[in-house]
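With one protein chain removed, the remaining protein chains of the complex are shown where they sit.
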Amino acid sequence: MSEQFFNNVNKIQFEGENSTNPLAFRYYDENQVVLGKTMKEHLRFAACYWHNFCWKGSDIFGAGTFDLPWIQPTGNQLQLAEQKAKVAFEFFEKLTTPYFCFHDTDIAPEGRTLKESHANVNHITEIFQGEMQRTGVKLLWGTANLFSNPRFCAGGSTNPDPELFAYAAAQVKHALEVTHRLGGENYVMWGGREGYDTLLNTDLKQESEQYARFLKMVIEHKHKIGFKGTLLIEPKPQEPTKHQYDYDTATVAGFLHEHGLQDEVKVNIEANHATLAGHSFHHEIATACAKGVMGSVDANRGDMQNGWDTDQFPNDVAECTLVMYEILKAGGLTTGGFNFDTKLRRQSCARDDLFIGHIGGMDTMAKSLLNAAKLIEDAPLSNFVEQRYAGWKNELGQSILNGTANLDSLSQLVLEQDINPKQVSGRQELLENIVNRYV
Amino acid sequence: MSEQFFNNVNKIQFEGENSTNPLAFRYYDENQVVLGKTMKEHLRFAACYWHNFCWKGSDIFGAGTFDLPWIQPTGNQLQLAEQKAKVAFEFFEKLTTPYFCFHDTDIAPEGRTLKESHANVNHITEIFQGEMQRTGVKLLWGTANLFSNPRFCAGGSTNPDPELFAYAAAQVKHALEVTHRLGGENYVMWGGREGYDTLLNTDLKQESEQYARFLKMVIEHKHKIGFKGTLLIEPKPQEPTKHQYDYDTATVAGFLHEHGLQDEVKVNIEANHATLAGHSFHHEIATACAKGVMGSVDANRGDMQNGWDTDQFPNDVAECTLVMYEILKAGGLTTGGFNFDTKLRRQSCARDDLFIGHIGGMDTMAKSLLNAAKLIEDAPLSNFVEQRYAGWKNELGQSILNGTANLDSLSQLVLEQDINPKQVSGRQELLENIVNRYV
Amino acid sequence: MSEQFFNNVNKIQFEGENSTNPLAFRYYDENQVVLGKTMKEHLRFAACYWHNFCWKGSDIFGAGTFDLPWIQPTGNQLQLAEQKAKVAFEFFEKLTTPYFCFHDTDIAPEGRTLKESHANVNHITEIFQGEMQRTGVKLLWGTANLFSNPRFCAGGSTNPDPELFAYAAAQVKHALEVTHRLGGENYVMWGGREGYDTLLNTDLKQESEQYARFLKMVIEHKHKIGFKGTLLIEPKPQEPTKHQYDYDTATVAGFLHEHGLQDEVKVNIEANHATLAGHSFHHEIATACAKGVMGSVDANRGDMQNGWDTDQFPNDVAECTLVMYEILKAGGLTTGGFNFDTKLRRQSCARDDLFIGHIGGMDTMAKSLLNAAKLIEDAPLSNFVEQRYAGWKNELGQSILNGTANLDSLSQLVLEQDINPKQVSGRQELLENIVNRYV
Partner (left out) sequence: MSEQFFNNVNKIQFEGENSTNPLAFRYYDENQVVLGKTMKEHLRFAACYWHNFCWKGSDIFGAGTFDLPWIQPTGNQLQLAEQKAKVAFEFFEKLTTPYFCFHDTDIAPEGRTLKESHANVNHITEIFQGEMQRTGVKLLWGTANLFSNPRFCAGGSTNPDPELFAYAAAQVKHALEVTHRLGGENYVMWGGREGYDTLLNTDLKQESEQYARFLKMVIEHKHKIGFKGTLLIEPKPQEPTKHQYDYDTATVAGFLHEHGLQDEVKVNIEANHATLAGHSFHHEIATACAKGVMGSVDANRGDMQNGWDTDQFPNDVAECTLVMYEILKAGGLTTGGFNFDTKLRRQSCARDDLFIGHIGGMDTMAKSLLNAAKLIEDAPLSNFVEQRYAGWKNELGQSILNGTANLDSLSQLVLEQDINPKQVSGRQELLENIVNRYV
């Protein structure tokens, strides 16, 4: 079709492991059934609006390198946004990701007033409804951008100015309602500026209270409007601020417990945020599963030699196998998905690079799913773990966990029976070798 | 006295800022009154038993360099422990730190059975009682070492083996009781092996439950025996394990909330653990104060270029001024203190280096206290912060915090009044310059 | 004067240590003589063009927050550049920094051709000549920006395309000549994109040869045109690329030796680049002095918890004292200076914040100079070091250094005389305490 933007790319097909076609899948066969569900149902892939269609490849040292003709300093911004929407859906459809994700400000230009901004978003939302109908692409999650406009430089809900809080509240209300209108399955909060640049001008306790209050308002509103999707917080330790309050999964889970919100909010884990926080991607996923707050995944990767968010496409099958394994063990994703919060490298300025990057990411996750499914079926890890902790099913273990034992009784036991446990091999190398049989 | 170990060092005296005597204090005048309390009461300094008297200066690449004659591979270990106790109290007395701290295994050799270990600890405890009486030195906190013996290689309370849990419980019970007997003002838990080396052999959820149960047992026992001191958890992100569960203050505070223990346990913050966790020392202290869990401090410093616990003596007056400022703002230390969890560099093998290191640390904290007191009195920071958040005292701010506002009402307000906040300078450089006037 | 941009700020004055005027110097008295030179001569302060006048406070997550009316998406860019130049010199004059620094693309808009770009630069250069004459402000160094334009996305001199190399050469030739025309005292090369994003598409050996050839061309041209200033390479380990070839001072010095250029090029050390490379600022300065390549300093600081270039104003007097001490020991700066390659925090959007940031930095360096001068005069460190290495002045030491000893002779000596050296205290804590007496 002459009017297509990616006119040299057709719908991406599954061609199997031996394909050398850079524009085909080698592992992602959306209809292949794995452990009783199709790959499509397991992986629930999403492409993002922002990095793909709103960012020209600029970095802090240089201007954009990508050819995105709808990004213009002047001209009718709403028309350009319409053009962008059309290209985005062409991309989603050809890539075959069943979902997409967006911030309010990604999709429509900000107006002179919030009312005007809302109107712009509503306008594009209608276009989305048509495109979603036409293509079958669905909304994984929406969110409000509370960090790019200069007004948010000191945060949104944690801003020193209550009027700014009110502004943020109004923006989130609208983004949540638009998400609901579009059938979004989750709503995400990423607090890019909810943190501090310096403790010298910051009242931590005050900001913490503001943040909790904001969260409660969003929860109340979700129920009020009947939104059935999941609310998600996206942990990140720093960048753009020196310190972000949603540092990592454990911090977020703790905050939720502090305010009694642990049943209302889950986490959206991003691989690159995990490593910036000093954790492995695997750790953050396993922690979220263990704490019952696993929600969704921003599937990307960082660069272990670089201390900022590089948002590269996932390509480490070994690590992603363990990530998938944790998720499968925990029952799989429900409303969440794997959203590619990924950027092309700034040098990757060929138009089809955008497809190639995503294909690599999708195949990485698909192969990881296949590996993980086999790990579930053969159960070499879970059998080992079960046996390792077997003692906790016995009388002593149960008496400890159910609260009948106490320091006195345990001390008496040890002293009287001269209990003297010795080290037992944790078999780390063996288990690592076993995992390498599956990747 | 001919039998003294540090026979070339006399009791350290305050000589004032201009002294060049390396064995004198320039700022720490224990009787100087600052904001209504003496320096001694504010700072509550402690010296530790382990690095000072139980470690010969070995590192993972080399043998010990220090001359500690009571550390011998063979010989009567209990007699050597007696000799060590005597030297330790000679040191505390000459250094004039009002407190000390210890692990059970620091002070007495482990026996073939736990019963024998307890007996050894009890024996030294009696010697301590005499020395404490004689010198007036008090116990800031005691603790149990659940990480050095091979039996703890997979953790104490989070061990896969409930018998090991029981052993750890018996050891903690005794250490807590000994701490109580010696009038200790706190009891610390540092979970050096409470974490994992690999997720492959670990059940995070199971270990989390074990850990919570352990904590509750300790709390119950504390009350049962009438110990009035504070229970403290010491956050550390990793080392020796790949990942420790008590990662940082926010994680610990969240865990306490998850289990309803937030009123029973506080944190013992170590500067070097803060930086290993990707935080500043200032951040961890400020977070603990804001979350109401500030307990005590392990005053040391790391090396920002090295990724392990270097435990150097604090010497950064600028940073420690801000640390002291946060603590003073929060009302000062209560049962906690500044414990020097510090190691001499391995090359610092002259006998008086141990005094010199501590004197530097004590003067750093004393000067920081003086600076912070002035920051409290002049209030340039708190005035700025108060004004910055002033809006939250007004009607809009109050309606948000007290829950009368919601997303609908705030959205209506913004849209109707076209509220459109602009960026306001956070004045970071100005505040930093102001702080530099005080350090 | 009504037409001034910083109309509420007058020329900054020295008011002494007790001043609380945020727009006055407390330590920087340009005429104060220290070790035989004025502070102005020692410190040779420069302000930079780029962060101060070409950057609106944007970061990768948000738009600019600063009020710089000469940055406009449309309009006559050359006229805007003239306006910018005027404001810049108003700033330099009021701040009293004797020098400034710039990239070619900072000062004038890029044209459609390189010829046009050169013409634009030439036009502004003439304005500079007038302003420099009027104000007495001088040029510390100039440089060419080979990283912002998309054409440089794969590097300048290390680009896979020799035409791009030629383009970079042409740009550097012009920037070097403009620097010469303006009496610049140095010319800097910062290879922001001279590195790689992935090894997969990179020929390291080829790029290394290109880079060496480029450097030689610049050296040849410098001599050809009679430029007497110093050529400087600015080490940085990464950002924007994954890996930059000029990783740190040791790497650059080694590269210069590999190509026999060690007498022609020196380094421009930036504090924040030092810490990104895993070094302390002090280390990089000391290394450059020891290797004889110390040239100039980009005086700023990073944030030890953030893994990117934060370019904050220096404010750590303790560290900068040691930096100044190394420089004084090595004879002081010659053609180099202290250039503030510093950015305001994005929230610092008040117009006078730019002065306040610089004043803090200048006072930090001035106080550090005073401290370091005292360290030089009293010589507590150098006396210690001299004594520590005294053995190398003796016969054995000399025989080793002058090459008369060899493994055989030394082995014979040790075995025959049973030489058996023991550890000697390095006195690190003592020396740290001594330094704290001076800061």
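Brief remarks on what is shown
Note that the chains take the letters A, B and C in the order they are written out, and that residue 1 is the start of every chain.
Following the convention adopted for this analysis, contacts are C-beta pairs under 8 Å (C-beta built on N, C-alpha and C of every residue); 3 or more make two chains touch, one makes a residue touch a chain.
All figures in this text were calculated on a predicted structure; none of them were measured in a lab.
Shown as candidates are C:Ala290, C:Met304 or C:Ile376; the residue that touches the absent chain is C:Ala290.
From the set A:Thr97, A:Asn186 or A:Thr364, the residue in touch with the chain omitted from the display is A:Thr364, counting the whole complex. The missing chain, though absent from the display, is touched by one residue of B:Val9, B:Cys153 or B:Val414; that residue is B:Cys153. In the full complex, subunit B touches the hidden chain at residues 57, 59-65, 73-74, 147-150, 152-154, 192-193, 197-198, 238-240, 242-243, 276, 303, 305-309, 345-347, 349. Residue-level contact of subunit A with the missing chain is found at 20, 22, 26, 65, 275, 278-280, 283, 304-305, 313, 315-318, 344-345, 347-350, 353, 356-357, 359-360, 363-364, 423-430, 432-434, 436-437, 439. Looking at subunit C, the residues touching the absent chain are 113-115, 118, 150-151, 153-154, 159-167, 169-170, 172-174, 176, 197-206, 208-210, 213, 216-218, 220-221, 224, 237-238, 243, 247-248, 250-251, 253-255, 257-258, 262, 277-279, 282-283, 286-287, 289-291, 322, 381, 384-385, 388-389, 391-392, 394, 396-397, 400-401, 403, 405-408, 410-411, 413-415, 418-424, 426-428, 431-432, 435.
In this text, only the chains that are shown with their structure count from here on.
Rounded to a whole number, the gap between the C-alpha centres of subunit B and subunit C is 39 angstrom. Note on chain placement: the centre of subunit A and the centre of subunit B lie 36 Å apart, centres being C-alpha means. Among all residues of subunit B, those that touch two or more other chains are 278-279, 283, 423-424, 426-428, 432.
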